[in-house]
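Now for chain A:
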Amino acid sequence: MFAHLMLNIEETVSMILFGIGFTTLLLHPNLIKKIIGMNIMDTAVYLFLAAKGYIAGRMVPIMSDGIQDASAYINPVPSGLVLTGIVVSVSTTALMLALTIRLYERYGSLNLDRILILVKEEGKT
Partner candidate 1 sequence: MYDSLMTAVVLLPIIFGFLLLIFNNPIRSGHHERTMEIVTECLVLVNSLMVAALIISTGGRSGNLVLFRLYGQLTVMFKLDLMGSVFAGLVSFLWPLATLYSFEYMKNESRRPMFFAFYTMTYGVTLGVALAGNLITMYLFYEMLTFVTLPLVLYPMTREAARASRQYLYYSIGGAAFAFIGLVFVLSYSAIGTTEFVAGGMLNPELAGQHKNLLLLVYVLAFFGFGVKAAIFPFHDWLPKASVAPTPVTALLHAVAVVKSGAFAVLRFTYFIYGTSFLRGTWAQWAAMTAALVTITFGSTMAVKEIHLKRRLAYSTVSNLSYILFGASIMTPLGLIGALTHLVAHAFMKICAFFCAGAIMHQTEKTYIHQLDGLGRKMPVTFTCFLMSGLSLMGIPLFAGFISKWNLIQAALSWGGDAVAAGIPGGFIPYVGVGVILYSALMTGIYMLTVAIRAFFPAVGAALSSGSAVSAGAVSSSGSTVSAGAVSSSGNAASAGAAQSSGTSVRTEGEEREASDPSWLMLVPLVIFVIMIFVIGLHPEPLLKILEMIGGEAG
Partner candidate 2 sequence: MLMLLAVFVPILAGVLVLALKNLKENRGVLTGCFTAVLAAEAVLVILAVMGGGSVTLWKLTDTITLGLKIDKVGSLFAVLTSVMWLLAGIHSTSYMKHEHDEQRFYGFYLIVVGVLAGLDFSADLITMYVFYEMMTLTSLPLVLHELTKEAIHAGLKYLFYSVAGAFLALFGIFFLANVCGNLQFTAGGVVTPDMIAGKEGLLLFAVFAMIVGFGTKAGMFPLHGWLPTAHPVAPAPASAVLSGVITKAGVIAIIRVVYFIVGPVMIRGTWVQYAWMVLALLTVFMGSMLAYREKVMKKRFAYSTVSQVSYVLFGLSLLEPTAFVGALCHVVFHSVIKDALFLFAGAVIVRTGWTRIEQLRGLGRIMPKALAFYTLAALALIGIPPASGFVSKWYLATGSLASGTGALGFIGPVILLISALLTAGYLLPIMIQGYFPGQDFDGQEIKERGLEGKEPEPAMLVPIGILGIASLLLGCFPGPLIAFARSVAEMVL
Partner candidate 3 sequence: MSFVQNFPFFSIIIAMFSGIVSAVISGKKARNLSIFAIGVTTCMSAAVLAYTWKTGESYTYMMGHFPAPWGNEIRAGVLEGLTALMFGVVMLLSVMGGLDHTEKDVEGSKLNLFYIMIDLMLSSLLALVYTNDLFTAYVFVEINTIAGCGLIMIRQWGRSLSAAIRYMVMSSLGSGLFLIGLSLLYDVTGQLLMIPAKEAVAQLAATDAYVIPMLVILAVISVGLAIKSGLYPFHYWIPDTYAYATPAASAVLSGLVSKGYIFLLIKILYRVMSPEHLMESYTLDVLYWFGIAGMMMGSIHAIQEKDTGRMIAYSSVAQIGYIYMGIGLGTQAGTTAAIFHIFSHGATKALLFISAVGLYEASGGERDYLSLRGAGYRNPLAAIGFTVGAMSMVGFPMLSGFISKLLFATSAFENTGKLLPTLIALAISTTLNAVYFLRLVISLYRPEKRKVDEVHRDSWNLRLAVVCFILLNLVLGLFSQPIVRAIGQGLIMFS
């Protein structure tokens, strides 16, 4: 069992990271840390994807010195996916940060639980 894990060290790490990110995003009350958790989670997936696409001993699929046979490059699709994913994650992160700033301006707190309480109180008045 442990040997399997060591053999697929990238996958193992990415899964651990994913777990860390997921729990942080889900459970941590601090908004900034939530966002960090989300990023960790996304990064874990990218790591996983990149690890899947990597084939030992091959080149990055970027044409630097003329086209070689396809077997010379690693699988480009995961890399593409990772790139797309990063774009998506950046925009999501930006949006969440923007939201966080708004909330902080309004309620002076980054603690989501506290913010929710404040919102409720605000609604009552």
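Selection rule: all candidates are chains of the complex that A comes from, given by their letters.
In the analysis below, a residue touches a chain if its C-beta (ideal position, glycine included) is under 8 Å from a C-beta of that chain, and two chains touch if they have at least 3 such contacts; residues count from 1.
On a predicted model such as this, the values are computed, not experimentally measured, just so you know.
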Single touching candidate for chain A, where 1, 2 or 3 all sit in one complex: 3
Partner candidate 3, residues of chain A touching it in the complex: 18, 21-22, 25-26, 31, 34, 38, 41-42, 44-45, 48-49, 52, 77-78, 81, 84-85, 88, 91-92, 95-96, 99-100, 102-103, 106-107, 112, 115-116, 118-119, 122-123
